[in-house]
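All protein chains but one are shown in place.
Letters A and B name the chains as they come in the text, with residue numbers starting at 1 for each one.
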Amino acid sequence: MKTSTMRVIVAVVLVVVALGAVWILLQERSGAPAAVTETPATGTRQVYVVGGGATFINPQMQKWIRDYMEETGGRVVVNYQSIGSGAGEAKWLEGALDFGVSDIAISKAGYEKLLASGKKFIQVPLVAGSVAIVYNLPEFAEAGCVLRLSGEVVADTYLGNIIKWSDPRIVELQEERCRGRLPDKEIFGVHRSDGSGTTALFTMYLTLVSREWAEKIGYGYTVTWPRDALGLGEGGRGNEGVSAKVQNTPYSIGYVETAYAIQLKLPVAALRNRDGYFVLPNETTVSEALKRAALELPGPHEFWGDLPLRHYMNREGRLSYPIVGTPVAFVYLDVPAETSRALYDFLKWVLTKGQMREHLVEGFLPLPEELRARALQYLESLVRT
Amino acid sequence: MRASTKRTADLFALNSLFNAVLILSVALVVAVLLLESLPMIYRDGIGPLVTSVWNPAREEYGFLFALGGTLVTASLALLLSLALSVGSAVMYAEFVPPSLRPVVRNLMDLAASMPSVIYGLWGLRVLSPFLRNHLMEPLSALGLSGILGTPSPAGTSLLSASILLAIMVTPFASAIIRERLLAVPQHVREALYSLGLTKPEVVLIELRYIRRSVLTAMAVSFSRAVGETAAVAMVVGNTVNPNFFRVFSPGYTISSLIADQYPNAEAYYYMAPALFYAALVMFAIGLAVNLALLRYGETR
Partner (left out) sequence: MRLPTSRAVKSTALTAAVALAFALSVAPILHLMATVVYRGATVVVRNFPSILFDIPAAPGDHQVGGIGPHILGTALLTSIAFAIGVPISLLAAVFTAEAIRRWERMVGRWTRLLVHMMLEFPTIVIGLAVYGVMASITPFVRAFVPGFRPFSLLSGVVALVLVAAPYMYLQIEDGLKSVPQHVREAIYSLGASRFVASLVLLRYLKSTVYAALSIALARMVSETAALFFTAFGSNVYPPLDTDSLFRPVGSLTLAVYTFGLSGYENWIELSWAASFMLLLLCLTLFGLTKLLLRGERRGLRGLR
């Protein structure tokens, strides 16, 4: 009796699944998923391009792709997967991807390989990125204070030279009324455990502002963290992991992409910029820093690997936020015309309409006008050749 | 009639083509692994096996922490699942009324075939926070954190990974043990009872009788635990933790290290070779443990 009941249940499940499958197929036939799967009215073949790389830009990329395909009727189908900046570069070099995206552009090693292969390519920035320093200080939250930090202090904290929140070097940076509120507690330093462009940008900044950091640690997707060795720091996986750790650990400090800090509403520290002003990362301050780099942007096929270090970060101007970067897309020029046309079309949309508020995911910031103009100019070589 | 059998006679030898396909593909995988790890083996020899540094900026890679993490999580999972699977198999074979058996068996068999990534999602969102709040935090408060480490806010840790692995492999292991328990000849069982032994005592003797199968079950569990990637990567915490015996702290296993670091590995010269080297080492360990256990299990 038991087995016969089983059999009936299984049969019912099967029938339901089968009916569901038929129904889906019928739905698709009738064109329910709208523009996405349909060939456009012009009758031209759909062009398919594959990209991959930086994890940070993935949410934004998925929104762009969705919106772009909806608007253009799916003439160009774009598949982007967040396989990591390093893999984005490597797999693009191996010819597995039509375009790669990296948080800090093509590495030195990759650039040498490219030069050796003699392939023509261009690089374009896609969106404004910045790294926010987030913290968890209950005393500050109560009093409505905003933490102020300088690059040297942040570097010394992660180096393990500054142990406690009440360190005079931190105290002296704060507003008068908040100084007394810094507790005599140890700072818990959170960082990314996985390799990431965010870490690369953050450590580039520390390299720029602290000689000791530059000598001992350097920059990269993954670095060693001296504070961990003191038992006063640990890693979190992804921007989400770092955010969660900071949120749940009182007296901690961490760094995340500004988009995540905004989305998760974490307290963000104001950072002292080159001109000595304390600025928070937002559209104005990030644009202010990036637009200054627009005119110095190297040619589309030059080495961009240390671009943030040399041109983006720690810029002059009282409103410039110091830790900024741009995820960079790279595409080959010598590919079938169909592919380069499709990539041109998609990237152009990203750099024009894609920068408008309705196409940006909360927390992502548009490129400043000046940088966008340069990027569009670079993009033209995709169709000119 | 005769003629047709003659004609098909040679077909059997053709089957060997499929053996060749399997052999060739395994050989290819091993070859890729060896080739890719060669630069690192050539550069550092056995250095990475005995050091715990992960400093790509200086191209220094020592994966002892991940090796240790793998061994610690797999062994803990093995011990836990030994207890759980033997216990539940005995429960099934000796205590569960026959009318309820199909329900239990179907449940366990279904659990054995469920995607590990579902276990991972559940481990990340449910198990890890639970373990943190109800096991690791109280124990740390008792002063064990000095020995076992401090739990992270999300509870992702080597311990969470071990427990999740134990939960995952138990249905497999217990299926093997249970079938063998049920296959213990009735006359043996009756002879034992006729000696006036109680049920648990009989069970203990039966377990000794089938200990080879228990070993097989353990071998299966161990290799599953060592090789599991997706679920472990979601709960192990992914932190370089040289003190890998501090199981309350987050750590790495080799497969989670690969899943976590490979995405950016190729921006460096030696990181990908180091990761492949790690895979090779783990493969060797898994194979050795497995063959030893199987060899022991097969000598009857």
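Note that a contact is a pair of C-beta atoms (placed from the backbone, for glycine too) under 8 Å apart; a residue touches a chain by one contact, two chains touch by 3 or more.
Not measured: the values here are computed from a predicted model.
A.B. asks: Where the complex has a chain not shown, which of A:Asn239, A:Asn273 or A:Ser287 is the residue touching it?
C.D. replies: Candidates A:Asn239, A:Asn273 or A:Ser287; residue touching the omitted chain: A:Asn239.
A.B. asks: Of the residues listed, A:Ile65, A:Val101, A:Met204 or A:Val286, which one is in contact with the missing chain?
C.D. replies: A:Ile65
A.B. asks: Considering the whole complex rather than only what is displayed, give the residues of chain B touching the chain that is not shown.
C.D. replies: The list for chain B reads 2, 5-6, 8-9, 11-13, 15-16, 18-23, 25-30, 32-33, 36, 83-88, 90-92, 94-95, 104-122, 124-127, 167, 170-172, 174-176, 179, 198-201, 203-204, 216, 220, 223, 226-230, 233-234, 254-255, 258-259, 262, 276, 279, 282-283, 286-287, 290-291.
A.B. asks: In the complete complex, which positions of chain A touch the hidden chain?
C.D. replies: 3, 6-7, 9-11, 13-14, 17, 20, 23-24, 27-28, 32-33, 36-37, 39, 45-46, 48, 50, 52, 59, 62-63, 65-67, 69, 77-83, 87, 91, 94-97, 237-240, 243, 260, 263-264, 336, 361-362
Operating definition for what follows: only the chains that are shown with their structure count from here on.
A.B. asks: If you average the Cα atoms of chain A and of chain B to get two centres, how far apart are those centres in Å?
C.D. replies: So the centre of chain A lies 35 Å away from the centre of chain B.
A.B. asks: Sort out for me which residues of chain A touch chain B in the complex.
C.D. replies: Result: residues 2-3, 6, 55, 83-87, 89-91, 107, 109-110, 193-196, 217-224, 228, 234-237, 241, 244-245, 247-249 of chain A touch chain B.
A.B. asks: Using the touch rule from the top, collect the residues of chain B that touch chain A in their complex.
C.D. replies: 53-58, 99, 102, 106, 152-154, 156, 237-240, 249-250, 260-269
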